[in-house]
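The complex is shown incomplete by one protein chain, all other protein chains being positioned as in the whole.
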Amino acid sequence: MPEPVPAGTDAEGRRIKASPLARRIAQEHDVELAQVDGSGPEGRIVRRDVETHVEKQEAAPESTPEPEPTTEPE
Amino acid sequence: LAPMATDYDCVIVGSGPGGYETAIRATQLGMETAIVEKDKLGGVCLNVGCIPTKALLKSAEVMAETSHLDDFGLELDGSVSPDFPSVIERSRGAANQMNQGVRFLMQKNDIDVLRGHGRLTAPDTVEIEPSVNMDGEEVGEARTVTGEHIILATGARPNELPFLPIDGEKVMSSKEAMLQTEQPDSLVIVGAGAIGVEFGYFYHHMGTDVTIIEVQDRMVPAEDKDVSKELEKAYTKMGIEVMTGANVKGVDKDAEPLRVEVETGGSTEHIECDQVLSAVGVVGNVEDIGLETVGVETEGGDIVVDDYYRTNVDGVYAIGDVTGAPWLAHKASHEGILCIEKIAGHDVRPMDPNDIPACTYCQPQIASVGHTEEEAREAGYDVKVGTFPFKANGKAAALGHQEGFVKTIYDEKYGELLGCHIIGEDATELISEVVAARTLETTGLEIMESMHPHPTLSETVMEATREAYGQPINI
Partner (left out) sequence: LAPMATDYDCVIVGSGPGGYETAIRATQLGMETAIVEKDKLGGVCLNVGCIPTKALLKSAEVMAETSHLDDFGLELDGSVSPDFPSVIERSRGAANQMNQGVRFLMQKNDIDVLRGHGRLTAPDTVEIEPSVNMDGEEVGEARTVTGEHIILATGARPNELPFLPIDGEKVMSSKEAMLQTEQPDSLVIVGAGAIGVEFGYFYHHMGTDVTIIEVQDRMVPAEDKDVSKELEKAYTKMGIEVMTGANVKGVDKDAEPLRVEVETGGSTEHIECDQVLSAVGVVGNVEDIGLETVGVETEGGDIVVDDYYRTNVDGVYAIGDVTGAPWLAHKASHEGILCIEKIAGHDVRPMDPNDIPACTYCQPQIASVGHTEEEAREAGYDVKVGTFPFKANGKAAALGHQEGFVKTIYDEKYGELLGCHIIGEDATELISEVVAARTLETTGLEIMESMHPHPTLSETVMEATREAYGQPINI
């Protein structure tokens, strides 16, 4: 059974407002909510925001501060 | 060169729920606003649609309840019967109260009400000429006004089948069916959509012999299949004749009683009746409003608009029934408010068609939002479906209305609430929780976590969700 996705917190430790769907999708794609801009009321993160974030990440992986992918020996 | 100033910031053509609510929001946003109306304020919805029909249905419901008072422990010494003209009069009273309300709102919000038939002569110009309203009174005077933004909210009117022309007496539209003060002994209703089944319920409880004929293979074909099945069961039990997969070919109007020709299962039947109600959808009012003059695009009889209700012509917008299905009052006003807020530069979110609820106010009531089970599967979702019968709900037992069920459809992967389908007592009110939850991007978990007061019918939504998640309680 899927459990409720725990609430993320921002840099100041406050609970990040995000819709339940946004949280689940973020979890699925290993996205940290703190990196997503919320477009809903009071900056609430909604599904669209996470999806846009994921698309951007996929389109321009170099722009995200992720570690360089290590090349596996063939 | 400075642009020539227009008379108004915004001119709205049509004062239905789309038009009048948009006008109010426009003035709140600081716009000088005028509304053009050729008939009564409030449009179809208030005058010959939503409100008066719900008033009729209430009389029918009370009639239905008084037919088995002993089930409530009450004793009827004598009899109860509908006084048909009074029932109609009560309905008109509700319509008039609402209509007065809109008049008051227009005044309160400083909206200029321009009576008459409006027609675009240029993208920023509406020519108005006197018209005749539904009471046969001539209203308005000839004039021309300009507006920076013109919003067309001219609505729709009953559709007519070529072989079933509406004459308003023998073959009626919904309008005559709600206005006439003489009651037919028998009535054939063509079309088992929302309007058809609502009038079926109403006339049945007024004592008319009702037959409903639907060309598709089930009643309320826009709803989930299980809902159709349940409704058909209820109607048949009630004593309403229901024919599905039946094709009306025409009506012999010279015969007395009328003879309706129906093709069903390969053979032809003739059904006798006093009157026929044609309830086969609506068509947009796109004629004679100057669309061709200014070059506004239409498709299949609907004005074509983008996500923010802009037509292809700059400065000209369209909202509500005239933009096509679903033909619903709340869709009209939602679109209008969205349109005008976008014009005012607000950051608005386009409407998701799956967030539009649809309601049918017969008994048992029907309400739904989002995908049917079939649609969800066709859209490629892995779904988990949960249903819960009103029979197992405490309040339904207390009320003595135990027919029907709730069906909830969730996406297996993220738990998105893909659709909800309710048939049963008070369904039309229960759906609002689901719509709000969808708008807030709920999953099933929050619906289960949300404390539904006991005993309420709303618990069925939670219980159906629990079933979808494999954790049913009261079933």
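For reference, chains read A and B in written order, and residue numbers begin at 1 within each chain.
Keep in mind that, in the parts below, contacts are C-beta pairs under 8 Å (C-beta built on N, C-alpha and C of every residue); 3 or more make two chains touch, one makes a residue touch a chain.
These figures come from a predicted structure and were not determined experimentally.
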Seminar exercise, completed: Given B:M134, B:A255, B:A379 or B:A397, the residue that touches the chain left out of view is B:A397
Problem set entry | Touch with the omitted chain, as defined above, among B:L46, B:V171, B:V322 or B:A464 | B:L46
Problem set entry | Where the unshown chain meets chain B, residue by residue | 17, 21, 24-25, 28, 45-46, 50-52, 54-55, 57-59, 62-63, 65-66, 69-90, 94, 97-98, 101, 105, 328-331, 333-334, 349, 351, 355-359, 367, 392, 394-395, 397-400, 426, 428-433, 435-437, 439-442, 446-447, 449-458, 461, 470-471, 473-474
For this session: Quickly run down the residues of chain A that touch the omitted chain.
Result: 3-4, 6, 17, 19-20, 40-42, 44
